[in-house]
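A single protein chain has been removed from this complex, and every other one stays in its place.
Chains here go by letter, A and B, matching the order in which they are written, and residues are numbered from 1 within each.
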Amino acid sequence: MATQTHAHVTPTRTYLLIWAALIALTLLTVLLSSVPLGEWHTPVGLLIAVTKATLIVLFFMHAMGGSRLVWMVIATSILFLAIMYGITFSDYATRNLDASVRDPARPTAPAAPGR
Amino acid sequence: MTTATVQPHPQPAEPPAAPRRIDYLNVAFGVRSWLLTTDHKRIAILYLVVITLMFFIGGAFATLIRLELVTPKGDLVEADTYNKLFTMHGIVMIFFFLIPSIPAVFGNFFVPMMIGAKDLAFPKINLLSWYIFVIAAVFTVWALAAGGVDTGWTFYTPYSSRSAHTYVAATIIGVFFSGFSSILTGLNFVVTIHRMRAPGMTWFKMPLFIWSMYATSIIQLLGTPVVAIALLLVAIERVTGVGIFDPKLGGDPVLFQHLFWFYSHPAVYIMILPAMGVVSELVTTFSRKPIFGYKAVAFSSIGIAVIGFLVWGHHMFVSGQSIYAGLIFSMLSFLVAVPSAIKVFNWTATLYKGSIDYKTPFLYAVYFLALFTIGGLTGLVLAATATDVHIHDTYFVIAHFHYIMVGGAIMGYMGAMHYWWPKMTGRMYPDWIANLAALIIFVGFNLTFFPQFLLGYQGMNRRYWEYAPEFQVLNVMSSAGASILAVGYLMPLVYFLWSLRYGKRAPANPWGATGLEWATASPPPPDNFAETPVVTLPPYVYNPEEAAVVR
Partner (left out) sequence: MSVEHVTPGPPPGIPTAPPAPHAATVGESFATPLAHHFRDFGQQHEAGTLGMWLFLATEVLFFGGVLTAYEIYHYLYPQAFEAGSQRLYTSIGAVHTLGLLGSSLTMALAVRAAQAGQGRRILQLFLALTMALGLAFLVLKGVEYYLDYREHLVPNLDFHPEGWPAGVNQRPAQIFFSFYFVLTAIHATHMVIGLGLMALVLVLAGRGRYTPDNYTAVDCLGLYWHFVDIVWVFLLPLLYLIR
């Protein structure tokens, strides 16, 4: 079963459009950083970054129309990154949860900014 | 009675020597043909040579440790030296023996053959991974010889990043590079297994050794980079003085532990999964029965690989980590025992009513079953947070992981050596001495490490150069066992080398096994097969006629 190198050639126009979108999103994220968003700065910034990354992966890296195996590799790496970050973070988020039980004078760990 | 002088009879002329069959060993000679080879089989042999050397270096450190521990007082070496001994024993054995062992030797040699391919997907990268490994080993051994490292193989901060006055950064560089070698090997295997199987070789027709090599490779790919960055950050902190894990600046040493163990726990599955794959091959071949529950064993390899990434905090129960995180890690650690147990049940069920052939590889498989079970069960004792508080950092932990690493992984490695040696070299070794060595290893191993369970439970600390006098009897037993174990490990060195010159020539399939690697000559030709095989039957079919009737 001979396999061909992928025959589909992405049009230059598509690349230019994606690039324009990436530039626009970059300018947006920089602009938003000078707008008072409070605690939403990080989630918004990350959302824009994820959008940009998705565009790059789908179009520049040809994941769109790519093999299922490539999708599995992408999904697995993101999954394990989430595991590493998520579980490590859960340690820090729950470290002093029971502090007020053990010593009523001590407050629980401040999750909100204040340190 | 007269004694006639016997005239020597004229001997018939010897038949002309048959022209030698071309195989991967004699296709070319000379140092260049070995050091510039891209043949996966030659690269496997290159790895074999280096890791054998590293094994004996690691063993030398173990010898010194056990010698020191014969007496309660620290009288053989200084305390600082002792710290270096256990550190270097761990680093060499883990990074430079156990992790490469089965994948780099038997994976390299047999993954392509078992799936009917001519080579791995990236032969030059394979050779590169060997060179990286050698450079890493040389670098590390140099660092050890120049003065050594005393942080423990776990490199905990802030001692490793700020206070230690030993060759931490140099050793880290060596370990970092060995990780690169590991990643490249894993990458090669995954691509090969996905893309280069012979026609007809579906996923569920692959030998279980391939499944376990696949699972191992996934762990190598996903886990190694994290320990790489963790160690790199320590090295950067040492060299530049910037405080990343420095408590004075608000840094958290436990954060290093998270990053370190995120890899180092799955690393133990890198060490055991290949041995489990070997055991699947041995148990089937030497009972001449298909594996009981092929899919269960195959999927349990993947299960171990995945769940193994979720349990790293069980090394950190007493580190100051959140209790709630500890509880989750504990539960998940119990869960990860399940796929391992499934394997043990299935292997045992395979042996049941099998036609057992008590050859040396089989002995090692049986030793694996017994010792891995003990090691695994004691792991559950450690996984329960309540009991762990009592035995953490004691010899109980050391006994547990040596039962798995030595009683499990190294038994698997020895089994693989004895199983595939005829295929790799075209020579048989003498049965009697191989069986004797196996028995000596088994006795020596148990005498060395079983007492350590007792010592740990009674409270003897690990990584201490002296101990309370009441522990001496068990320590002497352990050291005596270690000397027996050493003899057992030296014996194969002798008879394997002997067999290269004087061993009986091996047939293509000395064990009557199934599997594509046995369908080609011993040693194999350079391109593995004369023609690409086409696979029609599932693995471990010992009676094809019956199988044909059933289907």
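Heads up, the rule we're going with is that contacts are C-beta pairs under 8 Å (C-beta built on N, C-alpha and C of every residue); 3 or more make two chains touch, one makes a residue touch a chain.
From a predicted model like this one, the values you see are computed outputs, not experimental measurements.
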Touch assignment to the omitted chain, from B:183, B:215, B:336 or B:486, lands on B:183
Touch assignment to the omitted chain, from B:147, B:241 or B:469, lands on B:241
The one of B:68, B:119 or B:281 in touch with the missing chain is B:119
Had the left-out chain been drawn, it would touch chain A at residues 2-6, 9-10, 12, 15-16, 19, 22-23, 26-27, 29-30, 33, 37, 41-42, 45-46, 48-49, 52-53, 56-57, 59-61, 67, 69-70, 73-74, 76-78, 80-81, 84-85, 88-89, 92-93, 113-115
Against the hidden chain, chain B presents residues 18-22, 27-28, 32-33, 36-39, 116-125, 127, 183, 187-188, 190-191, 194-196, 205, 221-226, 228-230, 233, 236, 240-244, 248-252, 255, 258-259, 262, 505, 508, 514-516, 519-521, 524-527, 529-541, 544, 547
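Just so it is clear, only the chains that are shown with their structure count from here on.
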Residue positions on chain A within touch of chain B in the complex are 69, 76-77, 80, 83-84, 87-88, 90-95, 97-98
Within their complex, chain B touches chain A through residues 194, 218, 222, 226, 254-255, 258-259, 262, 309-310, 313, 320-325, 328
